[in-house]
Each structure stands twice: as C-alpha cells, then as structure tokens.
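Okay, here's the structure, questions in a sec.
The other protein chains are all here in position, but one chain of the complex has been omitted.
Read from first to last, the chains carry the letters A and B; within each, the first residue is number 1.
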Amino acid sequence: MSILKATDVGISFGGVKAVDGVSFSVNPGQILSIIGPNGAGKTTLFNIVSGVYVASRGSIHLADEDVTGLAPHKLAARGLSRTFQNLQIFQRMTACENVMVGRHLREKCSLLPALFRTPSVTRQNRETRAASLALLAEVGLKDAADTPAGSLPYGACKRLEIARALAAEPRVLLLDEPAAGCNAVETEEIDHLIKQVADRGVAVVLVEHDMKLVMKISDRILVLERGRPLAEGTPREVRDDPRVLEAYLGQHGAREAARA
Amino acid sequence: MAEFLQFLISGLTVGAVYALVALGFTLIYNASGVVNFAQGEFVMLGGMVTVFASAAGLPLPLAALVAIAAAVAIGLMLHRFAIEPARGASAVTLIIITIGASILLRGVAAIVFDKQFHKLPAFTGDTPVDVLGAAVQPQSFWVLGGTAVVVLGLYVFLEHTLLGKAVLATAANRLAARLVGINTTTIMALAFGGSAAIGAIAGILVTPITLTSYDVGTLLALKGFAAAMLGGMGNPVGAVVGGLLLGLLEAFGAGYLSSTYKDAFAFLVILIVLFAAPQGLFGRRVVERV
Partner (left out) sequence: MRALVNQRFVTLAILAVVIAVLPLAFPSSYYFRVASLVWVSALAAIGLNILMGQAGQVSLGHAAFFGIGAYAVAIGPTHLGIPPWAALLFGALLSGVLAYLVGRPILRLKGHYLAIATLGLGVLVALVITTESRWTGGPDGMPVERLTLFGWRVSGSYTWYWVTGGLLLIGTWIALNLDETPTGRAFRALHDSEVAAQVVGVDVARFKLQAFVIAAIYASLAGSALAFMNGFINPDQAGFLHSVELVTIVVLGGLGSVVGSIVGAAVLVTLPQALTVFQEYEHLLLGLIIIVAMIFMRNGIVPSLSNLLLRRARS
C-alpha cells in the first residue's frame, strides 16, 4: 500500500547515466532514506521524482496514479512536496511569506478579488499568515517571521524550506539534506520534526549525509552508487552489508572495518 | 537568377554588418555578462569619426585608423567609468547603464559632429561589378571581405594566443579564471576595447553604402542583439551566422514579399526560432541544477 513508487527510473545527461534503473517505494508514515557517496545520483533522483527533470525511462506512481513526466506544480497538487540541497528560498520575501507561498495550494487564488482586495482576500491572508506562523514556530523560526529570508543563516534557511514544504500539507515529503549546516542541537530538532511529520502519516523520503541521523530515524534505507541501486533494507541490514562499506570506505577501508 | 543573386549579395552585405555588431555583443557578454546596448554607437563612431577626419584632410586609411582608435578609447572609458564602478549590480541595472551610455554617446556625437547624414566615398569607386547578371557595388566586397578578416582575426586571436585563451576561460567561468590567475578586469577591458574596434570597423565599411548620422546606432544595436540571440547568446559562431541570416531574411523578405515589412520578417523568424529552440540556433541547452 505504497503512496510513492518509483519503478526502474533512469536519466542520462550527455551520455552519462546519472540515475540508472532505480526503484523504490514508500508507505504513508514511513521514512525512507537514500544514501550514497557524492555523485551517486540522490539529488537527481529527487529531481525526477518531483518532476523537475523528466526521466528517460521508468515510471513514478503517486497513490496508484501514474504521474511520470508531470510538471512539478501538478505533482505538488497531488500531495508531493520537497526541499532542496542547494537552498531555493525566496530571498526577497520574509520568512513568513516564504511559508505563506507554501500554502499556495490551500488558498483560493483568483485574480479579480486580489486586484480589488475584497474582504475575503484579507480574511484568507490572515488565516494563511496564522497557519504559517504556527509552522515557523514548529521549526523554531518564530522570531524570524518578518526577517527577509535572504538574510537568514544557512541552518535557518534549511528549516525554513522544511516549513514551506510542510505548509502545503503534503502526503509525500522529499527532504534533501535537511541537516546540512546544522549544529548538533539543530540536527536533534530536525530529527524530532521528521519523526513528528511521519507520525502524522506523511511518507518521508530523506537524502542525508549525517549517518547517525539516518540510522536513527529511517525505516528503510536505499543505497545508491554511481546512479545504480547498491543495496536496500533496514538500517541494520544496510549497515552490515559489505558492499555498502566498500562503496563508502573503499576496498581497503572495508577490510579494515570488517577486522575492527 | 540575377535577381536572386542581387538579393543574396545585398543580404549578405547588410548581414555582415549585423554579424559584426552581434560579434561585439558576444565578446562583451562573454567576458562580463553585460548586454551592451551602446554597441551600435561604436558603429556610429566608426562612420562619423572617419567622415569628419577625412573631411579635415586626413587620407581615408588614416581617418579610419583614427576612428577605430577613438572607438576603442571610448569603449575602454565605458568599461572603466560606467561598468567597472557598477560591478556586482544586477544584469538589468547594467543594461540600463549601457542604455544611458548609448544616449550619452549619441548626445556627444550630436554636439561634436552634427545631426546631418554623412557619406563616405566608396573605397574603390562606384562602378557596379557584374556578378552573373547581378550588379554589385564594389563596396559590398569590402564589407564582406572586411568582415571575413575580422572574424578570422578574432578566431586566431581566441584560439591561438594566450591572451585569447584567457578571454575564452573568462567567458567559460569567470571565478575559475580568476582562480588560475587571470586578471578578469583586464580581460573585460580588452573585450570592451575589442568590441568597440569591431563595431567601428563595421561602421567604416558600411558608411559608403548606407550613410551615417549621430543616431544610426539604436537600430543597429537592436539588429545586432537580435542576431546574437538568433544564433544563441554567447556563441561567436552563432553571432556571425545569426547576423548573416538576419541580413538575408531582410533582403529576401524585402525583395520577394514586401519592402515595408522587411524588419517584420526578421523579427517574426526570430520569434518562431525561439519558440522552437529557446536557446537560439547554436545556444547550449543547459540543465538547470537545483
């Protein structure tokens, strides 16, 4: 009963197969982590799943609907939301406005009432802002609500992106290195937040380099290497898989680790 | 056949000028990321300075050299006093600055010279040459030959000299170029100077055919920009091909369809090309990295 399913997905750029034959699925409330060395194709996979790139082969299913090749905003309307490894915040807008944009799909957005600022628009604005402030509080950015997002520190921007993605009330949430640039305390907070989100029934797909975090919160882990799936399983299975050790540490390192 | 040839040659002649303007655009764009709307004024300066220098008694070749030198000096000043101080400003701010420069240069030209139309004598007489039945002005050969020399010269410079390679490196990646020790400010100055020289040469070559005045720059900048975009912004080969194509479109459109709408064909084709190939004919398709 998976909500998101990728089947045999592949894409190449100028002859280089960046992602090649990757499949995975994730259920509501589950946390799936995708790990692998740099250049393994994790972010590219995210870009395919979220519709930013169009896969050259394979299919994506969202809640049993074939959504292969759909534009990102259509996927968003079907309940898929994501964050970015290289920040994509709206720099010139305040933190709160960033999250308010995240509520775009939850708002009525017709042009004429907006141009003449009917009372319903004002009312909706107030509701959206309240909901956004609540989300900012959840990620610990309440005090920064009216700060221009461009002047927030890196870690805060990471959390702002999570808040913005959550604002859309997604069924599937793709998080691309949410803990990058965060200190231990912030990482802990993000850890809590992700678990909370999953507990609400949201399927979370996580790309992350912080192995402690990954091992701790993942239900399943998919390991990629050079665009190809290397291993998949529970955190324990993956950790004990010699192929994974080799990919991460090299042959020599893997032998050392096995001896230790 | 003769008619076709006539249109072909006149199209190539005008196209060669567009190509040179587009090449100037491309050179500056590659080195600095600036779209220089004062590019047409370099062409104007080339023509006007030559006209007035030769009227003052200088022989034509010397007058032409003076014109090129003047344009280069102004190109360098444009970079030093208008572009360099605004380093780091947004692309659109820089465009407005070059538009300001274009208005300024036009104003200066109107004062230093005048607001009349001027003509240069054709370099080698006005007797048309018969080419397979088409009557061709000898000056057309000067324009085509001159353009070929400039394009070839630029190619040799970029591909076979260290300085030229530094220009290419800067175009490919400004930060990386700086990291390997290339003085990108010098490269930018060089691009402005070189592009001014190219513009001035175009102006000198074409003035015997089209006349010149203080305000011919605007339309040329517009056509040159269009040609550069048609070929794919930042691609020198694309700029030349785009320029020639634009000239041919105009000539054949004017000849066979309607002369009043000759500019329309060019822009209509540009719109259609861009709808089909949003990066221009020779532009690189870039995958957006997120």
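Following the convention adopted for this analysis, a residue touches a chain if its C-beta (ideal position, glycine included) is under 8 Å from a C-beta of that chain, and two chains touch if they have at least 3 such contacts.
Values in this document were obtained by computation on a predicted structure and should not be read as measured data.
Peer 1: List the displayed chains that the omitted chain touches in the full complex.
Peer 2: Spelled out, the missing chain touches these shown chains: A, B.
Peer 1: May I ask which residue of B:Ile103, B:Ala122, B:Leu168 or B:Val237 touches the chain that does not appear here?
Peer 2: B:Ile103
Peer 1: Identify the residue among A:Ser50, A:Thr68, A:Thr187 or A:Ser218 that touches the chain left out of the display.
Peer 2: A:Ser50
Peer 1: For review purposes, identify every residue of chain A that touches the missing chain, sorted by number.
Peer 2: Touch set of chain A with respect to the missing chain: 50-52, 71-73, 75-77, 80-82, 84, 88-93, 97, 100-102, 104-105, 107-109, 111, 114-117, 121-122, 124-126, 128-129, 161, 164-165, 167-168.
Peer 1: Would you write out the residues of chain B that touch the absent chain, in ascending order?
Peer 2: Chain B touches the missing chain through residues 35, 37, 82, 85-86, 89-93, 96-97, 99-108, 110-111, 218, 222, 225-226, 229, 233, 260-261, 263-264, 267-268, 270-271, 274-275, 278-280, 288, 290.
We take it that only the chains that are shown with their structure count from here on.
Peer 1: Averaged over CA atoms, how far is the centre of chain A from the centre of chain B? Could you give it in whole Å?
Peer 2: The mean C-alpha positions of chain A and chain B differ by 48 Å.
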